[in-house]
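What you see is the complex with one protein chain gone and the rest in place.
Chain IDs A and B follow the sequence of writing; residue 1 opens each chain.
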Amino acid sequence: MKARNADLWSGLALAFLAACIIVQASRWDYAGPDGPGAGFFPLWYGIAMLVLSAVLVASSLLRAQPEAVDWRGAGRAAAISAALAVAVVLFKLAGFAIGFAALAFFIVWAMYRRPWPLAAAVAVGLAGGFYVLFPLLLGVNLP
Amino acid sequence: MKVRIVSATAAALLALGGLHPPVQGQGFKPARTVEAVVHTGPGGGSDVLARAVALMMEKEKLLPVRMQVVNKPGGNGAVAAAYLAEKKGDHNTIGFFTGVWLNNPLTSAEAKVTLRDLTPVARLVLEPAVIAVKADAPYKSLPDFIAAAKKSPGQLKQSGGSVTSRDNIVRQLLQKSTGAQWAYISFPGGGERIAALLGGHVNMMVIEPAEAGEHIRAGNMRVLAQVADKRLPGFPNVPTLKEAGFDIPAVPQVRGVVAPPAIPKENVAYWEEVFHKLTKTASWQKFLADNQFEDGYQNAAELTKFYDEFTGRMRGILQEAGVKLVR
Partner (left out) sequence: MDVLSGLMHGFAVALQPANLLWCFVGVVLGTVVGVMPGLGPPATIAMLLPLTFLMNPAGAMIMLAGIYYGAKYGGSTTSILLNVPGESASVVTCLDGYAMARKGRAGAALGIAAIASFVAGTVGVVGLMLVAPPLAKVALAFSAPEYFSLMALGLAMVVLLAGRSMLKALLAMLVGLWIAGIGTDPFSTTSRFTFGRLELLSGIDFVVVAIGVFALGEVLACMESRAEGHALPVPKGLRNLLPTLQDLKDCRFAFVQGSVLGFLIGVLPGAGSTIASFISYGVEKAASRRPEEFGKGAVEGVAAPEGANNSETGGALVPLLTLGIPGSGTTAVLLAALVLWGFKPGPLFISENPNLFWGLVASMYIGNVMLLVLNLPLVPLFAQVLRTPGYVLYPVIIGISIVGVYSVSGSLFDVSLVVAFGVLGYLMRKLDYPAAPLILGLVLGGGMERALRQSLMMSQGDLAILATRPISAAMLGLAALILLVPLFNKLNAWRLQALE
């Protein structure tokens, strides 16, 4: 994906966000009895956002040479993000230690292609370390 | 590798097991550390009260276990209330509520948990307030201020909390009963409100006597009237609202204790008893005197009645003030 397209899409996304903000802001009071209301500020920055994102979209359409955005690594990043999301669910169901160990295992084994005993060792070691350091020593709660 | 995992798990389980002391004897008594939920962060009003109560409980040996303060800030009390609601039937959790817990559900759609949804336990204190101006202001009494406000409607300013706070309620009631009008500027932090008054940016504020005490002593502030039913010991020469000629109710700021829903009656009675005993101790009396609170102890039944009355009145006042109600 070239930079021109990237700018185009992100500009459009921001324009969409700006439109939503403006619509929401118009539903609130612009000015209450005692002063500006809840809709005052959001309306103005929503408008600013809309204008600027429109400029961004326009400039990306007019640009001469696009620079390349390197998306090669994105697949891996997406995988990690998915793993993080799964980990959060695991936190809720099984607690921090297990969720984190699973996440660490995934990272070491799948991402860095290390042998799985090493991955498991790292996972358990780190999870254990967190458990010792935080709730036991410092009194900070883990999820 | 497997050995490591098993031994780690075993170690973890042993550690967890060791944290549960044996269950106590008959009748209801809290079996482990009591969680006291507050809706402010560390240092906030409820947090300070809860910590003070926890200290007094230990000193006077009123509880067989420790009390620990748990901060659940957010949403003006809505997060803490929701947290308590989730802990249905939990014997070891209580919460400290303030007036904000009563008002918030009226105006905020997301604040679904009202005091009635939880189990009211006891009302502890009433916080009075005083009406203060800067020491070099030309107003020597509340009628002076009202007269000045009538002469220039909307020009004088008052600093205070949000539009549903007691500060604004007092203003609405005064405005309605006298016909005067003045502006209200919200400052989320108490320190900022005082700074606004002392800096001459606003003309008047409603402030708790404990907060005002030092400034009055230093000669920076003057008190015009007290928002209380009878004169506070710290302010023997200042008229109450009624004495100054304004027939409006002295709106209190309340603080009390609440418990999660579905608690057996026996537990409620236990907590009522504990807090009742607390209010009789010397350290509590000293606490009240130091903070210039009024003892407003009410047990669970009385608290429920108070709640209904209070919210009914609040609905009327807020509607007149132009605030949108959702419940």
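Following the convention adopted for this analysis, contacts are C-beta pairs under 8 Å (C-beta built on N, C-alpha and C of every residue); 3 or more make two chains touch, one makes a residue touch a chain.
Keep in mind that this is a model prediction, so the values were computed, not measured.
Asks: So one chain is hidden, and I want to know which residue out of B:R32, B:R51 or B:K150 touches that hidden chain in the complete assembly.
Replies: Checking the options B:R32, B:R51 or B:K150, the one contacting the hidden chain is B:R51.
Asks: One chain is left out of this view; which of B:S141, B:S186 or B:T304 touches it in the full complex?
Replies: B:S186
Asks: In the complete complex, which positions of subunit B touch the hidden chain?
Replies: For subunit B, the residues touching the absent chain are 41-44, 47-48, 51-52, 54-55, 69-76, 78-79, 82, 104, 107-112, 154-155, 157, 162-164, 183-189, 191-192, 194-196, 198-202, 213-215, 217-218, 220, 290, 323-324.
Asks: What residue numbers in subunit A mark contact with the hidden partner chain?
Replies: Within subunit A, the residues that touch the unshown chain are 3, 6-7, 10, 14, 17, 21, 24, 28-29, 31-32, 34-38, 40-42, 45-46, 48-49, 52-53, 55-56, 59, 69-74, 76-77, 80-81, 84-85, 88, 91-92, 96, 100, 103-104, 107-108, 111-114, 122-123, 126, 130, 134, 138-143.
The criterion applied here is as follows: only the chains that are shown with their structure count from here on.
Asks: In angstrom, rounded to a whole number, how far apart do the mean CA points of subunit A and subunit B lie?
Replies: About 37 Å separates the centre of subunit A from that of subunit B.
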